[in-house]
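For this view, one protein chain was removed and the others were kept in their places.
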Amino acid sequence: MPSHDGVALIEARGLQRSYGRVRILRGVDLSLSPGEALAIIGPNGAGKTTLLRLLSGLLRPDAGEIRVLGEKLTPGAHDTRKAIGLLSHQSLLYDDLTLRENLAFAARLYGLGQPGRTAEDALRSAGMIDRGAELPRRLSRGLLQRAALARALLHSPSVILLDEPFTALDAAAAERLRADLRSRLAGGAAIVVVTHQLGDVWELATRVAVLIRGQWAADEPRSESVDAFLGRYRAMTDG
Amino acid sequence: MARAIRLVLAVAAKDIRAELRSRTALLSALVFAALVLVVFNFARDPTALAAATLAPSVLWVTFALAAMVAMNRAFTVERENSALDGLLLAPVSREALFLGKLLANLAFVGTVELVTLPLFTLFFNVSLWPHLPGILGVTALATIGFVAVGTIFSAMAVRTRFAELMLPVLLLPFMVPPLIGAVQVTSRLLADRPLSEMWGWLRLLALYDIVFVTLCTLAFSAVVDE
Partner (left out) sequence: MSQARIPSVGPARIVRRGLIMSVVGLVGLAAVYVLALGYTPVEARQGLAQKIFYLHVPSAWSALLAFSLVGIASALYLWLHDQRLDRFAAASAEVGVAFSLVMLTTGPIWAKPIWGTWWTWDARLTLTLFLFFLFIGYLALRAAVHDRAERARFSAVVGILGMLLVPFIHLSVYLFRTLHPQPIVLKPSEPSLPPEMLRTLLVATVVFTLLYLGLVTTRYGLALADDAREEAHDSA
């Protein structure tokens, strides 16, 4: 994948990873510059979630390396880790802490000043200011997703990794998320988003890629309509 | 350094706050400790053995079993919603994470021990109060070491099948040295023996704490980082 102008925000070379004896990723390259958003689509078990976990630093690659802002991503590279935000399938929230406490704790983990204030701000911009005292397990699926997004983006990461971010969101919440992501892109962030609903992110994406059996089957700038692309995608997965 | 200490405290405070809200683990551990004390009392032949003879062993076996129950929770809370991923994603040293979890576990186990002590004096008619500073001291000294090992083992156990069974099987051998030491010191304290008779045991306990707190702190990354 070519990196365009300047230094890449996140760059991966030859990523390989097995789980147990199953090879999930078989050599994946990736490079994103500020303002770029990559949408990834692929069948179940293609390695999309594993790729995001590698890029976030939660998993170590068996082979290959990841650089964030030019620095190698290692467990000890704190500044690098601070630049990354991950929304995973799970909310990462503690069921016995209120939303406000959860967000304040996350703020402390990222060394942000005034954790209480930061938590309030995050709640407000998620449109959940009146839910601050609720426990995550009492929330509906959609509200939980909004809370998880608030937690993932709390520290204004410049590399944003999203696994199915639109799951369970209603139309208004989805539109608000798109607007938020657009402004983060304009602010110089880069986004990797994995989704089965390509239509949700089509307008946002600058590039689209197809992951099949742990390898890129396509990786190109967004140029056509979502339907035309999905038509080609179906041909790829059938073949 | 200051940031590392703040992180340790934040992680511990988070655990304590969550536990105070649900109270499940703490209450079960307390009830469990009380039950063990009661069972011990009936498992003893009162005509053959005076309560005081058995008291130190009963106290420490109760502490050990209750601690095991309390420690099982340490990483089950991190498992809900994959919260542990949230800790590991953050720019936080694994050593600070471990020490935070250890501190929270020490708070839980310490609370259980503090509540068990008066029950113990009541059920076993042992007068602890004259020896209280000494008892508290040896309790702290013995507890720190095995809770450190228990903390790292519970991080592994939650990721295995049969988690509740795995922790005791792994941890009990590691409880042997602190337990033997603590029982020996406790019985000497209760018998008003001079400090010189406990010195060897106290050194053993302190050495155990130093070795295992250090080792577990350093090994934690190998457990959680995939």
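By written order: A and B. Residues from 1 in each chain.
Assume contacts are C-beta pairs under 8 Å (C-beta built on N, C-alpha and C of every residue); 3 or more make two chains touch, one makes a residue touch a chain.
In this text, all values refer to a predicted model and were calculated from it rather than measured experimentally.
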**OP:** Consider the whole complex, including the chain that is not shown, and state which of B:L20, B:V39, B:L132 or B:V176 touches that chain.
**Re:** B:V176
Subject >> Omitted-chain contact residue, chosen from B:L87, B:A107 or B:I152 >> reply: B:I152
Subject >> Residue in contact with the excluded chain [from A:V7, A:V22 or A:A228] >> reply: A:V22
Subject >> Residues belonging to chain B that touch the chain removed from view >> reply: 149, 152-153, 156, 159-162, 166, 169-170, 172-174, 176-177, 180-181, 184, 200-201, 204, 207-208, 211-212, 215-216, 219, 222-223, 226
**OP:** Tell me where the left-out chain touches chain A, residue by residue.
**Re:** 18-23, 60, 62
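FYI, only the chains that are shown with their structure count from here on.
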Subject >> Computed distance of Cα centres, chain B from chain A, in Å >> reply: 39
Original post:
Where on chain A is chain B touching in the complex?
Top reply: 56-60, 75-76, 78-82, 84, 86, 88-97, 101, 105-106, 108-111, 136, 151
Original post:
Any idea which chain B residues touch chain A in the complex?
Top reply: 3, 6-7, 10, 14, 17-19, 21-22, 77, 80-83, 85-94, 221, 225-226
